[in-house]
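Every protein chain but one is kept in place in this view of the complex.
What follows is chain A.
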Amino acid sequence: MEHGSFTDNSAATFSLTDEDHTIANAVRFTLNQDPRVTFCGYSIPHPSEARVNIRVQTTGDPAREVLKDACQNLMLMCRHVRCTFDKAVEDFKASNAVKAMKIDSQDSSGDDSEESE
């Protein structure tokens, strides 16, 4: 649901139902990274009601498109996190399996499986 002025496409407030801080904060963060955005924020009108208002003001581009792009970026980020995580888990398990196969009783300390973005 969008409330905005009909003449000015670049500033709008989007009201999402059935959402809470989980997605609103993440979307707000990705919106902030976008250089076309002059102002963005979210608010929850009442905590008992699962509704989030996201306000976007841009430098001319329609706010709807900017929000869509931010969501797409967030999805890309998620996919990247998932891939990196899966790889890191596989590497960790592989290195642990190698260690377990060593028969002598060496003290094996935990492996550092760090992932970076």
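Keep this in mind: contacts are C-beta pairs under 8 Å (C-beta built on N, C-alpha and C of every residue); 3 or more make two chains touch, one makes a residue touch a chain; residues count from 1.
Here is the rule we use: contacts and distances are computed from a predicted model.
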Name of the absent chain as recorded in UniProt (options "DNA-directed RNA polymerases I and III subunit RPAC1", "Cell cycle control protein", "Signal peptidase complex subunit 2" or "Fanconi anemia group G protein"): "DNA-directed RNA polymerases I and III subunit RPAC1"
Contact with the hidden chain, among A:25, A:43 or A:59, goes to A:25
Could I get the residues of chain A that touch the absent chain, sorted low to high? 14, 16, 19, 21-23, 25-29, 64, 67-68, 71-72, 74-75, 77-79, 81-82, 85-86, 88-89, 92-93, 96, 110-117
